[in-house]
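The structure's right below; bear with me while I get my questions together.
Partial view: only certain chains, each at its native spot in the assembly.
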Amino acid sequence: MMKNREHRLTFFLLIPVVLVLVAYVLYPSLRTFFESLQSDGGLTLSNYQDFFSQESKTNLEALWNSVYISVLSVVASGLIGIPLALIFNRYQFPGRGLFATAAIMPIVLPSLVGVMAFMFLYGESGLIPNLVKDLFGLKEVPFQIGGVSGILIVHAYTMYVYFYMMVSAAIGKIDPSLEEAASNLGASKFKVFWKVTFPLMTPAIVGASLLVFMISMASFSAPFLLAGGYRVLSLQIYFSKINGDMEIAATQSVILSVVSIGFLLLMRWYQNRKDYRMASKGIGAHRSEVKNPVMKWVMAAVGVIGVIILLLPHFTILLLSLVPDGTWTFQTYPSTFNFENFRLLFEDPNIFKPLKNSLVLAVIATAGNLVFGVIASYVLVKRKFVGKSFIDILVMIPWALPATVIGMNLVFAFNEKSIFSFGQILVGTFWILPLAYFIRHIPLVVRSTNAVLEQLDDSIEEASRSLGAKWFYTFRKVILPIIMPGVLSGTLLAFVESVGEFPTSVLLYTISNRPISIEIMNQLRMFNMGQAAAYGMIQITLIALVLLISNKFFGVKAERSLT
Amino acid sequence: ACNSDEKTGGETEDKKDKLEEKIVVYSPHGKDILSKFEKQFEEKYSGVDVEWLDMGSQEILDRVRSEKNNPQADVWWGAPSTSFDQAKDESLLTPYKPSYASNLDDSFYDPDWNWSGTSQTPEVIMYNTKELSADEVPKDWDELLDPKWKDEIIIRYPLASGTMRTIFSAMIYRDFKDSDDPAKGYEWLTKLDQNTKEYSANPEMMYNKVAKGEGALSVWAMPDVVMLKENKNYPFDFVIPESGTPVLTEGIAVVKDAPHPKAAEAFYEFVNSPEAAKILAEEFYRIPTRSDVTDLPKWITDTEIKSMEIDWKVFQEKSDEWMKYWDENIKSGDKEIKE
Amino acid sequence: MASIKIENVQKAFGKTIAVDQLNLEIKDGEFFTFLGPSGCGKTTTLRMIAGFYYPTKGVVRFGDKDMTRVPPEKRNTGMVFQNYALFPHMTVFENAAFGLRVRKVPGAELKKRVQDVLQKVRLDQYSDRQVSQLSGGQQQRVALARALVIEPEILLLDEPLSNLDAKLRDEMRSEILRLQREYKITTIYVTHDQAEALSMSDRIAVFNYGVCHQVGTPSDIYNAPVNDFVAGFIGESNLLPARVEDMNQEKLSVGLVDSSNEMRLVVHNNPLNVKGDLTIGDSGLVTSIRPEAITVHRNDTGGENVFKGSVERVEFFGSTINVSARINQVLLQANMLNNGAGGFKVGEDVWVELPAAHIRVLPVVSGDSL
C-alpha cells in the first residue's frame, strides 16, 4: 500500500513512463555505453582515455567545434524564432494566419534535399548570389554560404521552428496583465519584453534551447554538406563508424550525449531557480490594446519578408522539381521547365505507397508520442517524486544521441526476442519504424508540453478535483485543453519530423513500410536531382496540408483558451 | 542454421525447383536496375518473389552488421570489394563459389569466395568540357599537382566515399609498396590538398560544382562519369591516368545465415550471367568482370584501362590508418571556410 | 499638472458598453474614489487612465495634455491591479524594486526604498520569497508596495486592500493617505468598502452600468444623494416608493406607495431634502432615510412621522444592532449602537420615528436599486 493516494497516483502515472523509457531508451542506450567500454575484448575506459589524450587532438577539436556550433545555433535560432513568434502572436494583420503557418515550413524541408536547396540558392554558383551579381554587374558573386557560417545559417533556418512553436504556445499563456503592470511601472516596450515577457517564456525557451542544442550537437547533414572538412563530433562518429571503429564511435556518441545532458542539467538548474506559474487572482486576460499602428505595419512587413525568405528553399525545390534532369548542369539559371520529373515519378504505380507508409507510420508514432509525452510531461512538471532528474535525462536521451546511434541501438536491442518487445523480434517487422520514430520524438512533445505546463497555476487542477472530478477527468477536461497549444506544437513537430525522418529509417525500414525519405534519398543516389526534388515537393505539400488543417484546429482551440 | 550449404555452390542449378518463395536483396544499384532484374528474375523463377531494399553501400554494411543476429537479407549486391572484405572480417558473409568462377580473374573474387566481383570501376580524372579542352587536361595523377590547377580541383570528401578512399590510398600505395612508408604519399596528398578548392560532402554537390565551373577538375569513377555525360547531359569527360589507375571491383555476396539461401544463390548467379552483364554494361554503364561477355559497348572496348597493381589486402589493412592520418594531418583546415 | 480630465469617454467591448459618456475631472493631488457595483466599469475606467485601453470615443487628459493614446509607460502612473499581476519569476523584493530599476535608481537608494516600502506593508521578512509562496493578502501587499514605491504622479488603486484584515487595512489606508498627502499624488481609488471610501476620499464618483451617477464629497454623496441608486448604494437606506400628496413652501407630505397609501411622511421642502422641482401628484419618486437616522422606541413618543410597527428581525453587527420593523406592509431598517441598552425582541411592538430633517425625496433612475 502506497503511503497515500496522491503518491499512488504519481506512482501509477510513473509506471508507464518509466517502463517505456527503460525499455526503449535506457536499455538500448546502455548497449552503446557498454560498446564504448569495449576494447581488445575487455571492459576498460581506454577508449575514453584515447578520446582525450589523442595526439592530434581531433576529437577534442571536434567536441569543441560541436559545442561552439551548437551554442551559436541556439542563439541564432532563438534570435529568429522568438521575434517571429512574438510578431505572429501579438500583432494582428491581414494574412497573419497564413504566414504564421508558413513560418513552420522550414522543418518540412526534407533534410538532405533541403540543404542542397540551400546550396542551389546561396552557394557560389547559387541563384541568389548570381542574381545579385548579374543585376549589379559585379565581377564576383557578392556572397555565398559555406563553412561555419553556412552550418549556422542552415541550423538557424531549420531549427528556429522549435523556438517559434514552443514560444508561440507559451506566449498565449502569459497573463497579459503582467506586461501591463511592467509598462505601468514605466518600463519601455523593450524593458517589458526583456524583464517580463522573456523571463516568463523561460520554460519554452529552455525547452527549445535544449532541443536545438542537442539536435545541433547531433546534426549531420549540414556540417557534412556545407563544410565537409570542419570537424564536429557527429561527423567524427560517422567516420569512425565507416572506418569500422565501432567502439570509438560508441565512445564518441556517449561523450556527445554527456555534453548534451550536461547542457540539459544546466538549463534545468537555470529554470528551477524561479517560478513561472501564472498565479494572478482571477483571469487577467484583458488583452491589452496598446498597439502602435506604425509598429504594427513594420512588424507585419518584417514578418512577411521573413517568411518569404524562409520559403525560398521550398521554392528552390519546386524549381528543381520542374527542371528536367540534365538541363541545369553548367547553366547559371535553368531554362527549361516542365513536369517531366513528376511524370516520371507518377509512372511508377507504387508512387503513393511510400507516401501512405510515411503518413501511417507518422500517425502511429505521433499518437504514441502524444499520449506518452503528455503523461510524462505532467508527471515531470506537476508531481513530486525522487529521481525526477533521472527521468528527465532519459526523456531527452533520444534527442541527445545521434539518430543513427538510436537506430543501431534499437537494432541491437530488438533483433532478438525480449520482454520489451513482447517476446517478438521487432527488427524486420513493420512495427520497428513507428517505434523508432516514437522514441526519437519523445523529447519534442514532452518538452513543448512542459513549457506550457510550467506556466499553469496548480489551483486550476485543485479546483476541478475539489468539484469531484477524478484525476483523469480533470486531466482531460481541464488541464489538457489549457495546455493544448503546447501539446499541439510538440505533436505537430513530431509528426512532421516523423514524416521526413531518414537516419533511423534507413537502418530499420522494410519492404512493407518503406517511407518517403528513403525514396528521396534513393533518387538522389541515382543522381535524379529533379525527381528527388519532385518527391520532396510532394512531401512538402503533404505536410503543409496536414499543418494547415491542424492549424485551423489549433487556432480555434488556442483562441478559446486565450481571449 | 543453414551453414551446411556452404560448400554446395555448384548444386544450386539442380535444386532450383526447391527455391524458397522469396529473396531479399540489399543493393545500392538503384530502382532502375533493381526493378529490371526483379522482373527478369521473377519471370525466370516464377514463385520466387524478389524484394529489394535500395540504399547506400555503407548503409548496407551497417544494416547487415546490426542484423547479424537476425539476418533479414539474403544477398548483398553491389559494393566495393573493400566493403566486402570488411564484412568478411566481421563474418557477416557466407562463402559461395559461383558456377562461373572460372571466368573470373583472380583479382575479382575473394580467395575464400566470400564475395565475387560483378563489375569493375576504374578511377579517372574527370573534367568540365566547357572549362577545359581535352589537350589542357592533366593526363596523369602527378599533373594534378601543378600549381596552375590551384583552386580548380573539387574533390568528394574522401572519408565517406569508397571511390575516393581507393584513389587516395592508391596514391599512397604507389610508393608504399616499395618503401613500406606512406610519407611520400602523404606528401603527394598534401600537394593535392593545396590545389583542392573544396571537398564536397556528396557526389551531387561535386558534380554540380564542377558542372557550374566552380572548379574544373575532379577525380572519380569512370562509369559514373560516363553515365552523367551520356544520360544527364553533364559537360563532363574523363582521362584515364597514363601511369595506371586503381580499378575497384564491385561485388556481390550472400549474407551469413540468409533466410533464403537457395534463392540467394540463384539470384547471385542470375545477375552475373553474361546476359545480365551485358544489360548492365549497355544500359547502366558497368564494366563486367566476367571475361566471357561479348559484344560490349564501344565506350568499354575503346578505352584502354591501365590497371594499377594493387594488393587489396594492404589497402584494407592500411587505408583506415592512412585516411585517418590524412583527415587529421593533411587536410587543411581553411578549406571549409570559404567565404 | 497631474490633474486628470476624462471627456465624453465611451468604451465598448464588442457589443458590451462598459463605460458610457463619462465626464470626470480629477484635481491635482486629489484623492478620488470610484464606487459602484461589480461590473459597472470601474476597472475599465482605470485602465483607460493607465493607458491599457483606448477609449472607443472621447479623450483622456492629464493636465491639458491629450493622453488618450500615449503608451502606459509614458504616463507615470502607478497601478495596483485588481488581480495583483505580480511577476511570478521574481522575489518579493524584485517585484517591489521593478519600478525603481526601470527608473535606474542607484543600488543603495533602491535597496533602502524597497526595504522601506516592504516594511510599511509589513512584508520586510518576506523579501526573498517567491511570490507564489505568499498568502493572498501578502500578495496583495506586494502589489501595493510595488506601486507605492515609485511615488508616481498618479496612483491608480483597484481594490488594493480587499484581501486584508481590518487592522492591516487600516494601516495600509493611513500609509496610502500619508504618501498621497506628502507627495501630492493624484490618487484614484476603487473600493467596495464604503466606510473606506467615505473616510478617505476627497471626492467620490458613483457608477452604475458604465454610467456615472454622481460626483461629490463623501458627505454630499452620503447626505445628499441625487437619486435612488446613489442613495441605495451608498450606505444602508430605506427607499420607499412615494407620491407627493401635498406640499407648501415649508413642508411636503408624501404618501408611501407600498403602504397602500396609509402612511404619509412629512418632509422638509428644501433643496437638501428634495431633489428637483416637484408638484402635487408627482410619482416615480422614492423617499430615502438612513437606518441610523431612525429611532425605535418601546413606547409611543408621539410627534411627526412616528408610526407603530412590530419588530421583524434583529441582527447583531458587533458595534451596532440592526432592527427591522414592519409598519403596514412597509419594512423599515433601523440601526442602533450596541451600547448595552437592552436589545429588541422579534415580534415586540415598537414606535418608529422618521425625523423629517433626515428624509429625502429622490427621483427613481434604476430598476434594481432596491
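For clarity, chains are labelled A, B and C in written order, and residue numbers in each chain start from 1.
Everything that follows uses one rule, which is that contacts are C-beta pairs under 8 Å (C-beta built on N, C-alpha and C of every residue); 3 or more make two chains touch, one makes a residue touch a chain.
Keep in mind that what you see is a predicted model, and the values were worked out from it rather than measured.
Student: Since each distinct chain appears just once in the view, could you give the copy count per chain for the complete assembly?
Tutor: Number of copies per chain kind in the whole complex: A x1, B x1, C x2.
Please note the rule applied: only the chains that are shown with their structure count from here on.
Student: Just to be sure I understand: going only through chains that touch, what's the smallest number of steps from subunit B to subunit C?
Tutor: 2
Student: Count the C-beta pairs in contact for A-C and for A-B, then report the pair with the higher count.
Tutor: A-B
Student: When the mean CA coordinate of each chain is compared with the mean CA coordinate of the whole protein, which chain is closest?
Tutor: The most central chain, going by mean C-alpha position, is A.
Student: Take the average of all CA coordinates in subunit B, do the same for subunit C, and state the distance between these two points in whole angstrom.
Tutor: Distance between chain centres: 91 Å.
Student: If you average the CA atoms of subunit A and of subunit C, how far apart do the two points sit, in angstrom?
Tutor: 55
Student: Any idea how many Å lie between the Cα centroids of subunit A and subunit B?
Tutor: 36
Student: What residues in subunit B touch two or more of the other chains?
Tutor: none
Student: Which residues belonging to subunit C are in contact with no fewer than two other chains?
Tutor: As it turns out, subunit C has no residue touching two or more other chains.
Student: Report the residues of subunit A in contact with subunit B in the complex, numbered from low to high.
Tutor: Going through subunit A, the ones touching subunit B are 56, 58, 112, 116, 119-120, 123-125, 143-149, 224-230, 238-239, 241-245, 325-327, 329-330, 332, 404, 408, 411-412, 415-416, 425, 427-428, 506-507, 509-511, 514, 518, 521-527, 529.
Student: What does subunit B use to touch subunit A in their complex?
Tutor: Contacts found on subunit B: 24, 28, 30-32, 51, 53-56, 58-59, 62-63, 66-70, 72, 86, 128, 130, 157, 159-160, 198-205, 207-209, 211-214, 227-228, 231-235, 320, 323-324, 327-329, 331-333, 335-339.
Student: In their shared complex, at which residues does subunit A touch subunit C?
Tutor: Going by the criterion above, the answer is residues 175, 177-178, 180-189, 191-192, 195-196, 199-200, 202, 274-284, 286, 288-290, 292.
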